[in-house]
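Here the complex is missing a single protein chain, while all its other protein chains stay put.
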Amino acid sequence: MTLRVLYFAWLRERIGTGREEVETGAATVADLVEELRAREERYAVAFADMTTVRAAVDQELVPLDTPLAGAREVAFFPPMTGG
Amino acid sequence: MTLRVLYFAWLRERIGTGREEVETGAATVADLVEELRAREERYAVAFADMTTVRAAVDQELVPLDTPLAGAREVAFFPPMTGG
Amino acid sequence: MGDPGPTSAAALRILVTEAEFDLAAEAERLETGPETGAVVTFLGRVRDVVSEDGGGLRHMEIEHYPGMTERALEAIAREAADRWPLAGVTVIHRYGHLAPGDRIMMVATSSRHREAAFEAAAFLMDYLKSRAPFWKKEVTADGEAWVAAVEKDEDALGRWR
Partner (left out) sequence: MGDPGPTSAAALRILVTEAEFDLAAEAERLETGPETGAVVTFLGRVRDVVSEDGGGLRHMEIEHYPGMTERALEAIAREAADRWPLAGVTVIHRYGHLAPGDRIMMVATSSRHREAAFEAAAFLMDYLKSRAPFWKKEVTADGEAWVAAVEKDEDALGRWR
């Protein structure tokens, strides 16, 4: 499947883009992270410490073991600092 | 001593005045209430249920057993309903 | 609240007035200083009440104790400024003739962080309700009645002890 993958804040800066299309067979968000890590060093760096990474699937905050079946958009970002 | 005695809200309405000078030898606020009660029916009515009466001496909220020595102004009023 | 306690740097503003007040201007007055990250305001309004004949509130009369009122409000504001690291505390309360929908009173607090501003504002309101010498009378088609003190307002003070 083709997913739209978004990155925000320092994840965006480390990966060097805010948005890309990713062709993947990953079953879960965590599997997608593994695929990206294996792909290039900049992903490995960005995803080095997953305790500081949050994910959303189709704009809903989700745990990393969430399945990707039916998903169109996945986003990765640090813990939020609004307010 | 001569005290300035003030009444507010329904105490003012029942007693029929908001302010008067009272010549008294009362030792405490409670003693003053007893003197006033004995003086006229309207005071007895106003002070019938002391659980609904609050007192201030020289503009500080006080318990009824507070001494009047040195006091210039005593006020009686129902529980406050500001805000 | 008799003990003035440590001197706080907070700017206190107390106003007891018959006139309408400007909530926006009061809030903006506290939006000042590089350290102020949070401003909380509370506004109290005259609610309508339904009387027995189905008619509503005609107006409200608020009586107060001139002199003691200002002292009590200042003591409450000072107490808040001693308990929380506030930059500013504003307490405004009206008296006299008020119509349904009119503003009765407001408090505003400012601080570095949200917790202090929120807690101090809630504290001010809880103390104001049962420690400031104001009395409300409601006038409806049925006649007039003094608003009774609410036990839960007295109980609300418990959480600040």
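Per-chain residue numbering starts at 1, and chain names A, B and C are given in the order in which the chains are listed.
The criterion applied here is as follows: a residue touches a chain if its C-beta (ideal position, glycine included) is under 8 Å from a C-beta of that chain, and two chains touch if they have at least 3 such contacts.
Just so you know, these numbers come straight off a predicted model, no measurement behind them.
When the full complex is examined, the chain removed from view is found to touch A, C.
Annotation: of C:42, C:65, C:84 or C:135, C:42 touches the absent chain (contact as defined above). One chain of the complex is left out; on subunit A, the residues touching it are 6, 8-10, 12, 56, 59-61, 75, 77-83. Residues 23-24, 27-28, 31, 34-48, 56, 100-101, 103, 112, 114, 117-118, 121-122, 125 are the ones on subunit C that touch the missing chain.
Rule of thumb we're sticking to: only the chains that are shown with their structure count from here on.
Work out the mean CA point of subunit A and of subunit C, and you get 49 Å between them.
Inter-chain spacing, taken between the CA centroids of subunit B and subunit C, is 26 Å.
With each centre defined as the average position of its C-alpha atoms, the distance from subunit A to subunit B rounds to 72 Å.
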